[in-house]
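Starting off with a structure, shown below.
Each chain you see keeps its place in the complex, though not every chain is here.
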Amino acid sequence: MYSFKNDYSEGAHPRILNALIESNLVQTEGYGEDCYTQEAVELLKQKINRKDVDIHLLSGGTQTNLIAISAFLRPHEAAIAANTGHILVHEAGSVEATGHKVLSIAVEDGKITPAQIKSVLDTHTDEHMVKPKLVYISNPTEIGSIYRKGELEQISGFCKENGLILFLDGARLGSALCAAGNDLTLTDLGRLTDAFYIGGTKNGALIGEALVICRESLQEDFRFHMKQKGALLAKGRLLGVQFLELFRDELYFDLAKHANKMADLLREAIRKEGFSFLTQSPSNQIFPILPNRLIEALQEIYAFYIWSKVDEAHSSIRLVTSWATREDAVLAFIADMKKTLESR
Amino acid sequence: MYSFKNDYSEGAHPRILNALIESNLVQTEGYGEDCYTQEAVELLKQKINRKDVDIHLLSGGTQTNLIAISAFLRPHEAAIAANTGHILVHEAGSVEATGHKVLSIAVEDGKITPAQIKSVLDTHTDEHMVKPKLVYISNPTEIGSIYRKGELEQISGFCKENGLILFLDGARLGSALCAAGNDLTLTDLGRLTDAFYIGGTKNGALIGEALVICRESLQEDFRFHMKQKGALLAKGRLLGVQFLELFRDELYFDLAKHANKMADLLREAIRKEGFSFLTQSPSNQIFPILPNRLIEALQEIYAFYIWSKVDEAHSSIRLVTSWATREDAVLAFIADMKKTLESR
């Protein structure tokens, strides 16, 4: 049964495996001080177009979020996130486990605005409450929407004016930067955020996220925090080799474009059948609202998650594509959908 | 320059890379619920000869230690470790960062005894002090020594009598279990400890440690702790595939035997030259005490760590071998040592 459940259902892109094989018996230093990691870091600095950022390679999104946030905040400071934010809901209280509250903003489309951030600041005014200090956003958001450059500039400006740290979760950043309507670049992120990360696991790597710390005052001693939280891998080369391969040329973006293209095919075909979507997602996760009967029929042939009940007869589902999604499988899904609809 | 600095200087054993390639495009569930992880876990249970243990695959030693210890202890409870213990010294306060004190026992040979544990209990008698609750030991120890079955049985018995949790760090467990003088098996560890882990990273894997939780009362909800600390990998298959390959046959032990054999060659050759050792290590880390001049000469051709100053003219060095250590490199090291000694 072909799966559209996730963008981490397969292993790694063959070029990445090949890079691991080729580098395999070279002896290197441990703990991220190997030549591959160093080279990958330099390459990323070029792509971001800043020499003064700090870059660290970590194993996964939750790990990156919790280490960055706990390293950046003092004990009484809190993060602000959309109520769809991954740190708020799907990371098992990892930020709270480091001692920090995550303040929630109710949003419609996964994105937050300066006005919403301001409303949090306005209600946190003295030492009987936590002090909001870090704004956490995801691009794309957890429901597939993406930030436009103008939106990010407004958030960034508001954060600077109010002494807030802006942190961008880029677990699926490749898909966002390659989505229709995107006008952001890695260079923009390096300029507009205080820190962000470039997700590898969900875009062709076996494992790995590259955290970029842009604000100098947040860079000090970061490797201590990584070690303390169990994130310094003895064979850090595993992360270095992969990011080096992803960014040696355009592989990272090519993989994201493929994922997006597969989502585009699905999106268009579903739209043509007259169905709407729960969220406006130009990225590699789409949330079509379908009749329950159609869903049940499709579930017999394809794996995917049911996202939410919409009304008695309809639900939204989540379809995720990736670098590994086969076009023939997408076309088969579309054909099976049409066949099912016609047979009713 | 050939390196004896570590057992994580290279990538993975070729069979492991091959297993990753072969499984690469199979679609699986995420977060350790894939078929490879499940199969690896079942295989390990067979090797341990217990069906009722819980087994979880994690990324590294520090991560495994901090998650296990913080999951097992209540807030006021403390761990006890030898003063050479990895959690006490070389994990950047990771256990304390989860809120728990680590109490130190001064030891000679890296190993602790029931009498030493008792002396800690005797001085922690009321609520003005922490409550010692978990005994942390490493096998092999951080200085290469290993526990005999009789020693482990005594510690285990003492812990049971005193309501203590016995946790064994097995970052280099393969080397211990294959060392000359060893009489312990995985089955023994399953019987004598409350939890232990089987290190993969330092014995041929790219990454990965298998935590075995033997005591039932410590098993509940463990995946929550993993998630909360950022240790549930989206592509958990990366760990599953590797452990499956390592334990499908005798690969894990074969690799450890090779590492030990390389250490044996070095140890014997050094001993024959009349040098002594800082610690009695039958495992893959040895600590010869050599004249400083010899050390300087060898450093020009080989990479290794200087461990400690012994007297004005002598220091101890650390030589580490692994599954990847080439016999020709070992023989060359020995030859170069002899040549240097003769030329003086």
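Letters are used for the chains, namely A and B, taken in the order the chains are written, and counting of residues starts over at 1 for each.
By our rule, contacts are C-beta pairs under 8 Å (C-beta built on N, C-alpha and C of every residue); 3 or more make two chains touch, one makes a residue touch a chain.
Everything quoted here is computed from the prediction, not taken from an experiment.
Trainee: When 2 copies appear, how many make the full set?
Mentor: 4
The working rule: only the chains that are shown with their structure count from here on.
Trainee: Report the inter-chain centroid distance for chain A and chain B in whole angstrom, where each centroid is the mean of the CA atoms.
Mentor: 34
Trainee: Quick check: in the complex, which residue numbers of chain A touch chain B?
Mentor: Those in contact with chain B are residues 2-3, 5-6, 8-12, 14, 17, 20-21, 23-30, 59-67, 91-94, 97, 201-202, 206-207, 224, 227-235, 237-238, 303, 324.
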